[in-house]
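All protein chains but one are shown in place.
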Amino acid sequence: MRLEPGDPDWEAKVRDSFARQGAMATIGARLARVAPGEVDIEVTRHPAIQQQHGYVHGGVVGMIADSAGGYAGFSSMLPGASVLTVEYKMNLLSPADGDTILAKGRVVKPGRTLVVTQVDVYSVKQGREKLCALMTQTLMTMAGKSDGPQV
Amino acid sequence: MRLEPGDPDWEAKVRDSFARQGAMATIGARLARVAPGEVDIEVTRHPAIQQQHGYVHGGVVGMIADSAGGYAGFSSMLPGASVLTVEYKMNLLSPADGDTILAKGRVVKPGRTLVVTQVDVYSVKQGREKLCALMTQTLMTMAGKSDGPQV
Amino acid sequence: MRLEPGDPDWEAKVRDSFARQGAMATIGARLARVAPGEVDIEVTRHPAIQQQHGYVHGGVVGMIADSAGGYAGFSSMLPGASVLTVEYKMNLLSPADGDTILAKGRVVKPGRTLVVTQVDVYSVKQGREKLCALMTQTLMTMAGKSDGPQV
Partner (left out) sequence: MRLEPGDPDWEAKVRDSFARQGAMATIGARLARVAPGEVDIEVTRHPAIQQQHGYVHGGVVGMIADSAGGYAGFSSMLPGASVLTVEYKMNLLSPADGDTILAKGRVVKPGRTLVVTQVDVYSVKQGREKLCALMTQTLMTMAGKSDGPQV
């Protein structure tokens, strides 16, 4: 579903908000793509975000998935709104053993109060994408709080 | 439910495995308590794990909750087993704005193949605990893989 | 958590709304207990609600759990409000092979817009309760729609 952006400044809002999340910098996450209702976030595998087998930690996979869904929702919001993660559910399908982990978030149900997103997470090895996790997420719109997903 | 440990070395196994997770060190997470079938993990709030409002990032809350549940399951396993997170669902109930965030994981359904856990996450401010998130998690036991939760 | 009812008529509202749900009558579900923020619903096992092994169908377990959580939330609402199920997650822990299946719903996080509940479902055989399913559920309050959970 290609959404209309609700705010002409949507892209600057997404990039500014992302830049202010210390936790995203800590794990080395980057905005890979932004479009109205669709945001991709990726992270390169390195020891500081691994579990004991050398794969990317499931919690880090969850972090970038949660943010990809949250910014996908935020990108479609009206001016002056922000977004809160209400809940999410994640299935870990295969090890996050790629060179890069890429979370592709998209709005599946826009709404005035609640927005539902789904996120497909891929483990990318030598350019080949393998689905490694799925998330479904519920966001709540907060009118009059203007600075991004409050994850 | 107080579980019997399946391995006399359960506590050393949990502590060793936790110590090998680079991602837990990166966010500053600590094992706060270990008992058979019950593991608490906490993290002190600091800028490197915050979102843009200064609260602990929801993804970090998810990381410590996922690990608390995973190690709660692992603490009850037989020798030579490890544990894989199959899926989890998290509800974020209130902002993680405490000085410390504390995730208390416990096994609610032990099993030979699958183990179900629940995790209550508290935001702790001046010693007062406030429930800020709930997780329900499904783990899978991997016989013959001996080193902890593969989150 | 013992909640204050938001409406002095809360009990009549819950009972009236339940009585108007054709689907609850179809499966033979009954209100077993109502208190502010806590509602139990039960069903007796019989062939019309079974799966092919003679256990109560997981979908029927889901129906009574969803309704128990929904009415738990509704029982704490202000006059004139109704409640909508936004999402739920259910873990099926053991077969629903009891004489009676009993779903105990309770509000874990009240709220003006969103309410979170948890439901423990028991399989009851000769008076002994065995936990057979867990649900976590998000409800949305609808002001000015006055007749119960819109599941």
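The chains carry the letters A, B and C, assigned in the order they are written, with residues numbered from 1 in each.
One rule holds for everything that comes next: contacts are C-beta pairs under 8 Å (C-beta built on N, C-alpha and C of every residue); 3 or more make two chains touch, one makes a residue touch a chain.
Just so we're clear, the structure is a prediction, and the values are computed from it rather than from any experiment.
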Out of B:A48, B:V124 or B:M140, point to the residue that touches the absent chain in the complete complex. B:M140
Among C:L3, C:I49, C:I101 or C:C132, which residue is in contact with the omitted chain in the full complex? C:I49
For review purposes, identify every residue of chain C that touches the missing chain, sorted by number. 17, 20-27, 47-53, 55-60, 62-64, 66-67, 84-92, 95, 147-151
Interface residues of chain A toward the undisplayed chain are 89, 91, 93-94, 108-109, 116, 118, 131, 134, 136, 138
Take the complete complex as the reference. Which residues in chain B touch the chain that isn't displayed? 86-87, 89, 113-114, 138, 140
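Everything that follows uses one rule, which is that only the chains that are shown with their structure count from here on.
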I'd like the Å distance between the centres of chain B and chain C, where a centre is the mean of that chain's Cα atoms. 29
Centre-to-centre distance between chain B and chain A (centres being mean Cα positions), rounded to whole Å: 22
Two or more other chains are touched by the chain A residues 86-87, 89
